[in-house]
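Every protein chain of the complex appears in place save one, which is left out.
The letters A and B name the chains in turn, as written, and every chain counts its residues from 1.
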Amino acid sequence: MHNNTLIHPSAIISPKATLGKNVTVGQYTTIYDNVIIDDNTTIEGYCEIGVQNHLSNGVTLHIGKNSYIRSHSIFYEGSTFKDNLTTGHRVTVREKTIAGENLQIGTLTDIQGDCIIGDYVRMHSNVHVGQKSKIGNFVWIFPYVVLTNDPHPPSEVLQGVTIEDFSVISTMSVILPNTTIKTGCLIGANSLLGIKTEPNTLYSGNPAKKICIASKLRLKDGSRKPAYPWKNHFTRGYPKEVILEWEEMSNEGII
Amino acid sequence: MHNNTLIHPSAIISPKATLGKNVTVGQYTTIYDNVIIDDNTTIEGYCEIGVQNHLSNGVTLHIGKNSYIRSHSIFYEGSTFKDNLTTGHRVTVREKTIAGENLQIGTLTDIQGDCIIGDYVRMHSNVHVGQKSKIGNFVWIFPYVVLTNDPHPPSEVLQGVTIEDFSVISTMSVILPNTTIKTGCLIGANSLLGIKTEPNTLYSGNPAKKICIASKLRLKDGSRKPAYPWKNHFTRGYPKEVILEWEEMSNEGII
Partner (left out) sequence: MHNNTLIHPSAIISPKATLGKNVTVGQYTTIYDNVIIDDNTTIEGYCEIGVQNHLSNGVTLHIGKNSYIRSHSIFYEGSTFKDNLTTGHRVTVREKTIAGENLQIGTLTDIQGDCIIGDYVRMHSNVHVGQKSKIGNFVWIFPYVVLTNDPHPPSEVLQGVTIEDFSVISTMSVILPNTTIKTGCLIGANSLLGIKTEPNTLYSGNPAKKICIASKLRLKDGSRKPAYPWKNHFTRGYPKEVILEWEEMSNEGII
């Protein structure tokens, strides 16, 4: 019924859904009723966008402009993503998550819902973001990281994890409930983190302990410059205005 | 060909499959030959139900009534699920598993087959249940847990894990082959468990060691009551007759 060459004829699109200009929808994708997709966004094939769920309280799923959702992904109604969302394949996002601009969600990552996510957050493949997680800006989360929330499972107590700006969580780490990862921290691979953290510090191990100031780690590119804060050497994919913002932060001693 | 408004027209359903009353089948789902689905069950879209496999020995896949299988899930022929099965998305279940009532299987969980699973078992997202696992009743398994079976991989020796009633395995833990987790145990997050266990005990670490009686852990809801056995404070989703059964167990000193 869509008189739009960007919509594959096998896509099933509710007439109640609102699609902006130049929205592309791939083969065999379903877009349900309670969805707003902004201009220039692509939804690849085999996706389900706006799955109905009683926990969503009927809130509309809103996907910002210039977004790109790769195939086999599932988004429930009830969440909001600002512009330039990019996902891998087979992503699952439940209801009531509010995310900022330029979020990247890797293949197989599972966002359980009721989360708050800042701008320019990059989650790699197969990350598990438990309910009530609060993630700042410019955070990196690597494969198979789990953000937990229940201090004595199963229970009715939900104490989500807080991750502050510029923090990095390496692969296969578990962050225990109610833990706050302070600005600029690095969590080593396969760690179990449940202690109080200080900013710009490396924690590692099972259980994770304080190792050193993160800036002690040196780049292995031959320069021997500090590897952290990573923003001082890694700028791929960030626009100029963001990098200028980072420089101001440095000048002000924020990070 | 199905004169049934609950079956999406794009679903591919073998005429040899047996569907009960009020069975709903979503878009682009395939139901193969050797399948019985009981009344009032929903199979969402993009699923494959009853995948043929020579290891199934031709045994029919049977899904009990009032079940709900979420989208993109794959079930092989040769397994049996009693009533009220509920799954997340992208679940994979291989052949020759026998499961009780009210099983919950989370998104991305992979049951490798040849397992025995009791009643009211709840597996969260991305659990990996190796072949020959035996899981009791009222067991909880959290994300990224792996139940192994080969003591010296690769080999022809398969020694599955046994998990007794009311046990809880926290996220990212590996249970080594031939390990028995006794009734009411709690396994901490990111543990590697391979030792003999006693009932109602907390084991944690890599390698996991005995920490204390599980009931020493206190609820963080302000009450300071024991957090384990969890059945004494967590009853969401269990029907009255089950909760009465639990009270009798308490009175008899079983747990």
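Convention: a contact is a pair of C-beta atoms (placed from the backbone, for glycine too) under 8 Å apart; a residue touches a chain by one contact, two chains touch by 3 or more.
Computed from a prediction, not measured in an experiment: that's the story for all the values here.
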Fill in the blank from the handout: The listed residue (A:112, A:126, A:162 or A:200) that touches the chain absent from the view is A:126
Completion exercise
Per the whole complex, from B:154, B:222 or B:253 the residue touching the absent chain is B:154
Handout entry: Residue of A:17, A:74, A:93 or A:108 in touch with the missing chain, whole complex considered
Key = A:108
Exercise for the section: Write down which of A:158, A:217 or A:249 is the residue touching the left-out chain. Expected result: A:217
Completion exercise
Per the touch rule stated above, chain A touches the missing chain via residues 10, 27-28, 45-46, 71-72, 88-90, 107-108, 122, 125-126, 140, 142-144, 168, 170-172, 189-190, 205-206, 217, 219-221, 227-228, 230, 233-234, 236
Problem - Positions on chain B contacted by the hidden chain, ascending - result: 12, 28, 30, 46, 48, 51, 72, 74, 90, 92, 108, 110, 112, 126, 128, 144, 146, 148, 151-157, 159, 172, 174, 176, 190, 192, 206-207
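Basically, only the chains that are shown with their structure count from here on.
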Exercise for the section: Calculate how many whole Å lie between the centre of chain A and the centre of chain B, each centre taken as the average of the chain's C-alpha atoms. Expected result: 28
